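The other protein chains are all here in position, but one chain of the complex has been omitted.
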Amino acid sequence: MDLSSLDLRAIGAWFHNLLMGTGMSAMLVQFIESLVGALLLLIFGLTLVIFLIWLERKLAGRIQDRLGPNRVGPYGLMQTMADALKLLTKEDVTPFDADRVTYNLAPALAVFHVIMALAVIPFADQVIAADINVGVLYLMAVGAIGSMAALMAGWASNNKYALIGGFRVVAQLLSYEIPLVLAMLIPVLVTGTMRMNGLARAQGDYLGLGWFVWTLPLAFIIFFIASLAEVERAPFDLLEAESEIVAGYNIEYSGMKFAWFFLAFFMNSWVLAAIGATIFLGGWQGPFVDQIPALGVIYFFAKSLFLFVVQAWVRTTFPRLRIDQMMSFCWKFLVPMALVLFGFVAIILKLHLPSPWEGIILLLSNVAILLVGLSFLGRSQRKAVYASKRAFTPTIPRM
Amino acid sequence: MVQQVVFILIAIFTLGMALGTVISRKLFHAALFLVGTFAGVAILYVLLEAEFLAVSQVIVYIGAIATLIVFAIMLSRSMMDKESGAVNKQWWAAAGGSVLLFAALALLLSKVPFATTSAAVPDDTIAKIGSQFVGVYVIPFEVVSVLLLVAMIGAIMLARERHG
Partner (left out) sequence: MAIPLTWYLILAAALFCIGFYGVLARRNAVPILMGVELMLNAVNINFLAFWRYVRPEEPVGQVFAIFVLAVAAAEAAVGLALIISIYRTRKTINVDRIDLLKG
C-alpha cells in the first residue's frame, strides 16, 4: 500500500463526490457534509473522553503510588464505561425550588461549548471542520459560553455552595481568560493569521525548532498556566474545592447530568491541550509529514496527549492555591508579563529581521522578560515571608 | 430561499428572546434571555459575513457584559425580585409607544429604496479593520481606549465598599 496516498482529505473528497453523484443540490450536499462532520466530531469527542478519563486515573494512580483502575477490562480500560453505566442508573435528583429549565440547560451547555471548540482544531494538514479566519478568537468566544454554563448551574441549584462556586467561576475564568488570550495572540502576531491551520503550518521551519514553544517560551508558559486555570485543574481547582465549598457549582447534580459536567471537564482539558499543541508545539508538524499527510494525525495526538499528561501530572502534584493568591497571581504576575511580552514581540517584529535571527531575538527577549518577572515575584514572595514572620514573632509564650 | 428561511428562524428566535428579556419577571431569567438575544444577533452577523464581529459579539456581550449582569443579579439576589410588579405604571404607554415607533419605522424602511450592491466581501476585511483603527480612525480608537480605562476606574470607585 502506498502510504503517501493515505490522506484523510481523500475520504472527504470521496464522500463529496458520492453525494454529488446522487444529483442533490450543492447546498443540500454542503448541509449533509456539515452535519456528518459535526456528528463525527461529536462521536470522536465522546469516545476520546472515555480514554482520557482512564489515562488520567491511571496516571494519578501511579503518581500517588496506587495501581489505578485495573479490574474492568484489560488494564482497566473499560472502567470508564462501567462508571458511565453506573451514573446512568443513578437517580436523577432535582433540588427543591431549583430553577428547573436553567438547571437542566446548564450541563448541556457545558458539553456544547467544548464540542463547539473541536470545530477549529486541525487534526492534520487541512483536516479541520471549519478553518475560519478568526479561529483563535472563536475559541475564546466558545470559552465564554462555558463560564456561562457554570454560572447557570451555580445559580439554578438553589444551594449556597453552588452559588459560591458560581462566583468563583466568574472570578477565575474571567481573570485567567485575559492572560490566555494575550498568550494566544502573540503567535498570531508573529504569523499574521488567526486560522488554526495557518498557525500550525507556520511552524514547519528548521525541523521542529520553528515551533513557537522554542521562540516564544514565555508565551507558552503563560498559556499553559492560564489553561490550567481555565480547565479548573489543581492548583487552580478552587471552583470545586471540596474542603471549602464541597464540590462547587455542580454539587446538586447527580446521575447523567453530573456525568455531563465530568465529561465537559475532561474534554475541555484535552481541547486546551490540543490548542496548546497546535499553537505552540507545531500541531500536525513533524518529520515526513509532507510526504505522508496521515502522519500529521499521529503527531497531533502525540503532542496534545503529552500536554494532557503534563496537566494531569501538575494536578496530582501541586496543592491548591488560596483564592487571593490565585487572583493576585493572575493580575499581578501573568497579565503584566503577557502585556510586556506582547509589546516587546510587536516591536521586534517591526524590525523585520532575517528569518533565523528573528527567532533568536524573540527567544532572548522571552527569557529576559521571564527572568525579570521571576525576580519581581521572588522579591514580593520574600517580602511576604518577612511580613508574616514579623507578624508572628511578638507572640512570646507566657511562662 | 434556504437563506430566507434561516433568516426568519433566527429573527423569530432573537426577537422572542428579546421579548423574554423585557417581559420576564425573574431577573435571572431576563439575563439568560439576554444571552439568547446576543447569541441570535451573533448568528445574524455570521449571515452578514462579518465573522470577526460575530465572534467579538460573543466575547464581549456574552463573555463580559452578560456575565457582569448575571454577577450583579447574584450579588443582590434576595432583594431584586421582592419588588411587587416588574413594570411601572406607565407600561401601557411605553408598549403603545414602542409599537407605534416600530410601525412607523417599518413603514418608512419598506418605502425607502436603498441603493444596494451585491459585491462580495473582500478576504482581507479583518486586516482592513485593523489598519483603519490605526490609520483613519486612530483618534476615536484612542478615545475609546481612554473611555474604557476611565470606565474601569470609575466602576471600581463606585462599587467599592467604603470602610469607616
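We call the chains A and B, going by the order they appear; numbering starts again at 1 in every chain.
Here, a contact is a pair of C-beta atoms (placed from the backbone, for glycine too) under 8 Å apart; a residue touches a chain by one contact, two chains touch by 3 or more.
Remember, it's a predicted structure, so these values are computed and weren't measured experimentally.
Partners of the chain left out, restricted to shown chains and counted across the full complex, are B. Even with one chain removed from view, chain B keeps its contact list with that chain: residues 1-4, 7, 11, 14-15, 18-19, 21-22, 27, 30-31, 34, 37-38, 41, 44-45, 47-50, 52-53, 56-57, 60-61, 64-65, 68-69, 72-73, 75-76, 79-80, 83, 85-88, 90-91, 93-95, 97-99, 101-102, 105-106, 109-110, 114-122, 125, 128-129, 132-133, 137, 140, 144, 147-148, 150-152, 154-159, 161.
Simple rule for what comes next: only the chains that are shown with their structure count from here on.
The distance from the centre of chain A to the centre of chain B, each centre being the mean of the chain's C-alpha atoms, comes to 29 Å. The residues of chain A lying in touch with chain B in their complex are 27, 99, 102, 132-134, 137-138, 140-145, 147-148, 151-152, 155, 163, 166-167, 170, 174, 177, 194. Put simply, chain B touches chain A in their complex at residues 2, 28-29, 32, 35, 51-52, 55-56, 58-59, 62-64, 66-67, 70-71, 74, 77, 123, 126.
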